[in-house]
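Quick notes on the structure that follows.
Of the protein chains in this complex, all but one are displayed in their positions.
Then we have subunit A:
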Amino acid sequence: MTNNATPAVELRAATRTYGTGERAVTALDRVDARFEPGTFTAVMGPSGSGKSTLLHCGAGLDRLTGGEVIIDGVPVGGLSERALTRLRRSRVGFVFQAFNLVPALTAAQNVALPLRLAGRRPQPGAVAGMLAEVGLTGREGHRPSELSGGQQQRVAIARALVSRPAVLFADEPTGSLDAASGAAVLSLLRAAVDRHRQTIVMVTHDPVAAATADRVLFLADGRVVGELPGSVGAERIALHTARLEGATAVAR
């Protein structure tokens, strides 16, 4: 890991509050975080800890109320909606928990969508190659309704990776899958990091999923409260999480 390289995503004193006055909720509270190229980070924390907000803001889906987000060297704050969309299109990929695919389009069309939206014609074989990489050869013409949940998620990963983004954000990608499909999805993500030096930031509450990552960031009450290497294993991660949840429960 080289510290002088541009981080894929960097958050500086990132703050996000919802609502105003007494009802204001601070979801992110001056968070600093760097996600270096080629790393796989899991973000964990009790519900309401701000992990989803971190992901949304880091990905440019949501705007900060204070601080700065820099995606691949570009500060997001001053960008217009259009410029931000373009940045997202070229540098950021997404995989959500569910509802990732446009139901009207086939698997291949869904994968090609970001390229088409960018006005680029996909290279011959690029889409098929991407689908092959996620193990879906022969499913190009299927619509989402004709695919299983795990297959849909793999199409979503193929789509997220097709434009070779600087960073891929995954929001509970295994949240609605059975164990076997979840494991397949995780190994796909791991492979993308190992083989293509893909940067991945994944929000999860599953310690097993988190253990696949290089490092695990723990969030509570909108702040980063800890960090573990993924290699410590699912059990220690689970223990840490449990302690955090206990602490927040007591604090409340």
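Basically, a residue touches a chain if its C-beta (ideal position, glycine included) is under 8 Å from a C-beta of that chain, and two chains touch if they have at least 3 such contacts; residues count from 1.
Methods note: contacts and distances are computed from a predicted model.
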Item checked: Candidate names "DNA 3'-5' helicase", "Putative ABC transport system permease protein", "Cell division protein FtsX" or "Ubiquinone biosynthesis protein UbiU"; UniProt protein name, chain not shown -> "Putative ABC transport system permease protein"
Item checked: Full-complex contact with the absent chain, from A:Arg16, A:Lys51 or A:Arg88 -> A:Arg88
Note to self: Just to verify: which one of A:Leu61, A:Ala183, A:Val208 or A:Ala234 makes contact with the chain not shown?
What the structure shows: A:Leu61
Margin query: Which parts of subunit A face the unshown chain closely enough to count as touching?
Written below: 56, 61-62, 81-82, 85-86, 88-90, 94, 96, 99-105, 109, 113-114, 116-118, 143, 159, 171
